[in-house]
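Note that one protein chain is taken out, while the other chains of the complex remain in position.
For reference, chains read A, B and C in written order, and residue numbers begin at 1 within each chain.
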Amino acid sequence: MVLETPLVQRAIIVVIVVNAVTIGCETSSFLMERAGGLLHAVDRIALAIFAAEIVARLYAYGRKFFADPWNWFDTVIVVIALVPASGPTSVLRALRILRALRLVSAVPSMRRVVGALLAAVPGMASIIGLLVLMVYIAAVIATKLFGEIVPERFDELPRSLFTLFQIMTGDDWGNVAQEVMKEKPWAWLFFIAYILMSTFVALNLFIAVVVNAMNDTEPSTAEARTQAELAEVKED
Amino acid sequence: MVLETPLVQRAIIVVIVVNAVTIGCETSSFLMERAGGLLHAVDRIALAIFAAEIVARLYAYGRKFFADPWNWFDTVIVVIALVPASGPTSVLRALRILRALRLVSAVPSMRRVVGALLAAVPGMASIIGLLVLMVYIAAVIATKLFGEIVPERFDELPRSLFTLFQIMTGDDWGNVAQEVMKEKPWAWLFFIAYILMSTFVALNLFIAVVVNAMNDTEPSTAEARTQAELAEVKED
Amino acid sequence: MVLETPLVQRAIIVVIVVNAVTIGCETSSFLMERAGGLLHAVDRIALAIFAAEIVARLYAYGRKFFADPWNWFDTVIVVIALVPASGPTSVLRALRILRALRLVSAVPSMRRVVGALLAAVPGMASIIGLLVLMVYIAAVIATKLFGEIVPERFDELPRSLFTLFQIMTGDDWGNVAQEVMKEKPWAWLFFIAYILMSTFVALNLFIAVVVNAMNDTEPSTAEARTQAELAEVKED
Partner (left out) sequence: MVLETPLVQRAIIVVIVVNAVTIGCETSSFLMERAGGLLHAVDRIALAIFAAEIVARLYAYGRKFFADPWNWFDTVIVVIALVPASGPTSVLRALRILRALRLVSAVPSMRRVVGALLAAVPGMASIIGLLVLMVYIAAVIATKLFGEIVPERFDELPRSLFTLFQIMTGDDWGNVAQEVMKEKPWAWLFFIAYILMSTFVALNLFIAVVVNAMNDTEPSTAEARTQAELAEVKED
């Protein structure tokens, strides 16, 4: 089909990249004053090309179009851009740049990478669940014990969850802990236990991903050679 | 046994999740004003269900109940909640949320994950011991050398231990080092040596865990195939 | 050839190290006052030796000289040093220390390490592309949504790119997020999603490198032994 010839696919990739650059340029008031009209024009042309491409694909594949999740992905991204952006939907206007994600569906090697990333998620579900449970439990405890001492960090459950996520990433946790320890000197126990446990679980999450990735890869050259020689033995 | 039918087990999981959410809601003064009675009622019902479940299991299994450490785990969690929480035991009241940990013992895949995490600990004992020894030695040295210069970081051994744990996580160590270096310019030697050594040991701790995890996993497909073919060779 | 005898090569390495040290010493005003003339003299002699060595190699190998990229590398580094450094080229003068990189081309084991590092890059291209795309999209969104609230972090696309790179390294992101959240309380969603996604992709970048490194290494001793025994079986 004409849509799948390398020339058309490369042209689409060029349009995506050009469009991503023009949307980036639109954030600059300097460029908007001088070339705002051009930028908007390019944007509208690119959007028209994307819409036309999807309609063409829909026409060409018929029902099969909806069987490929990447087609859904492309359609949602283009539809977001078509929603009229006024007042309360200014966030949607900012999300127009998500169109650059079409690069992922247009470049086969990126498609494979994202596919591999998503395929790794189910194997991590139990450990992610454990991590979320740990953060939730720690946030409830922190809100009850430290909520009145350091209200700007722990006054409500959502803020405690944010603070504990921040501590898990290791950012500025010493200061948070020391603020609390001024009133409750034993609070180091809570923070050190939380850091050790969340690091340990996150480490095992990481290991689970590595071990999965290892087992999925092709047999190494050495193993392949062993097998080839086994085949010969059998033939004898 | 009726306690192990999927329906009952799923019901228990629902009760655990609902209870975890209501304990979380109790931290919000807004929700407590409006629905405090309801939240407390749900909490007491959930606790009654947990207690009843444990009694039922105790009745059903008899002595075997105590052979499974997860049963001990569940029992301790429920007993903590039954302790009357007044004055000095307000910490215990905050620990009620630990009941959410029953999710771990109720969901088989989480049980396996936690089991795997705990199984990794003994193999790490020597390196953890080495790390603790290093932090302890560094804390004694830092207390003696820097205790009078930066008392808010190093005045007593416990505070030095806390500061050095913080430095090991890489949080804000530059500022701590610079405060000390104002008085003792050669202190960079201590901090850089400490960071390099603790990072190196922690890295090897990490590697030990990865190597263990690798060796415990199933033989990879390639190896399995090699073995299957070997079996055939032997049969010939 | 005389240029490749161990003695000459060791002499060149000594000249490189001595020159790296003298360029370092030139940054000290104390040493420059006392021994500035000596330092400059050593520098000029070292440069003459490097230039002579390259001319000699060029003479000896002829056209083959340009086939080895390390020769290009050495030539560029020496040419940079020969450019007269005045006014606007003061940056070039600071880059003279790049001559110390000749150590990499002069020591075979370092050459191998750098070769291995560069060989790992193509396999990472797709994931690096994905990471760059993510940071770019996040920067455009952040500029549009937060540009007016925290102009010192997000006023223009380049500054947003810098801030988001900083957040990806985990440095001080809690403060950036909290500044934004004063005006837009829902901004935690953006920051947490960005951190989780960029960490996850960076993690997979890392895993890709490890898996590649694993497959490239020599067959392990155990596998080697298996193969040796297979060879014997076949001989029987």
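In this section, a residue touches a chain if its C-beta (ideal position, glycine included) is under 8 Å from a C-beta of that chain, and two chains touch if they have at least 3 such contacts.
Values in this document were obtained by computation on a predicted structure and should not be read as measured data.
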item: Shown chains touched by the chain that is not drawn here; value: B, C
item: Selected from C:11, C:76 or C:116 as touching the chain missing from the view; value: C:116
item: Sole contact to the chain not displayed, among B:10, B:44, B:112 or B:144; value: B:144
item: Residues in chain C touching the chain absent from view; value: 20, 23-24, 27-28, 91, 93-95, 97-98, 100-101, 103-104, 107, 109-110, 112-114, 116-117, 120, 162, 165-166, 169-172, 206, 209-210, 213-214, 217-218, 220-223, 225-226, 229-230, 232-233, 236
item: Residue numbers in chain B that touch the chain omitted from display; value: 125-127, 129-130, 133, 136-137, 139-141, 143-145, 147, 156-157, 170-175, 177, 188, 192, 195, 200-201, 203-204, 207-208, 210-211, 214-215, 219-220, 223-224, 226-227, 230-231, 233-234
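The definition used in the following text is that only the chains that are shown with their structure count from here on.
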item: Chain-contact steps, minimal, separating chain C from chain B; value: 2
item: Turning angle required so that chain A lies on chain B, C-alpha fit (0 to 180°, nearest 5); value: 90
item: Computed distance of Cα centres, chain C from chain B, in Å; value: 38
item: Separation of chain A from chain C, taking each centre as the mean of its C-alpha atoms, in whole Å; value: 27
item: Shared-contact residues (touching 2 or more other chains) in chain B; value: none
